[in-house]
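The complex appears here minus one protein chain, its other protein chains still in place.
Right after this comes chain A.
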Amino acid sequence: MSWKAVSNPILSIAKAFAVLLLVIWSLGPIYWAFATSVTPSNEIISKSLRLWPAHATLEHYAKLLGAASTAHGNEVQSVWPQFRAAMINSIVTSGLATIVTVAIAAFGAYAFVRLRFPGRNILFALVVATMAIPAYTVMIPLYRLMISLNLIDTYLGITLIYVSAFLPLALWLMRTVYEAMPLSLEEAAWLDGAGRLYTLVAIVLPLAAPGLIAAAILTFLNAWGQFIVPLVFSPTLASKSLTVLIPEFATRSNIDYGLMNAAGILAIIPPVALVIFLNRYLVSGLMAGAQK
């Protein structure tokens, strides 16, 4: 703590005000999206400020998740089949990318920290340096490559691109985790005759669990929010993600903000759940990732 401010009432009030400001800044837009998503369409187009709808409704969620619905007396085709397909695509590609990235990083980073082999430092430096290269730089040749491999619009293609984009950060994170671990535990296991692979799987990985969780969260969040990769590599609902589908709900003439906000709220459930339940790992991961 810096200079002792606790005794100064003006500073305490200023601090409380700052906390309030931070909470409104961070949560205000999310709250507003939620309030809009339960506001009936006729109330949405109201010019007066109302922080909660007079008649809360689930009509927008019903449109997303239900069968056919009616609007102005006309039957409207349900968007549920599209929404469901995109949701499954997002879950599958983000989940696969997370599992593959963390698995490769868990073993790879161990090699970079504990095993000696020629070219170790240069290889690690090269991989980590790609964090500074925006994924967009390589996207055009990647597109041609994916076409020639027949991987456009497939789970495998999207997953591989995500892994190549998010692996450097996971490797970096896992290296700091292994470096902080005492070597003595592994040495004791080796003295007992345990092999290196066995030691890694049975002793090191369980101890590295918090780091693995942090790497998994960061990879999942990055993959879940990705937009330009699916925009280019997922032309159809075979692998199109929620982030690409939701903006398509807006037509040139009309943006249904109730529907869009409801879709947005559903799309942020996984990230919000991660922040609520695994915040400790997320923050420690971000902090470790930031220290160079």
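FYI, contacts are C-beta pairs under 8 Å (C-beta built on N, C-alpha and C of every residue); 3 or more make two chains touch, one makes a residue touch a chain; residues count from 1.
Basically, contacts and distances are computed from a predicted model.
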item	value
Name under which UniProt lists the unshown chain, selected from "Aspartyl/glutamyl-tRNA(Asn/Gln) amidotransferase subunit C", "Binding-protein-dependent transport systems inner membrane component", "Cytochrome aa3 subunit 2" or "NADH-quinone oxidoreductase subunit N"	"Binding-protein-dependent transport systems inner membrane component"
Option touching the unshown chain, where A:58, A:91, A:139 or A:156 are the choices	A:139
Among A:65, A:99, A:123 or A:237, residue touching the chain not depicted	A:123
Where the missing chain touches chain A, by residue	1-3, 5, 15, 18-19, 22-23, 25-27, 29-30, 32-33, 36, 44-49, 104, 107-108, 110-112, 115-118, 120-121, 123, 126-127, 130, 132-134, 136-145, 160-161, 163-164, 167-168, 171, 179, 196-197, 221, 224-228, 232, 242-244, 246-247, 255, 257, 260-261, 264, 267-268, 271-272, 274-276, 279-280, 282-283, 286-287, 290-292
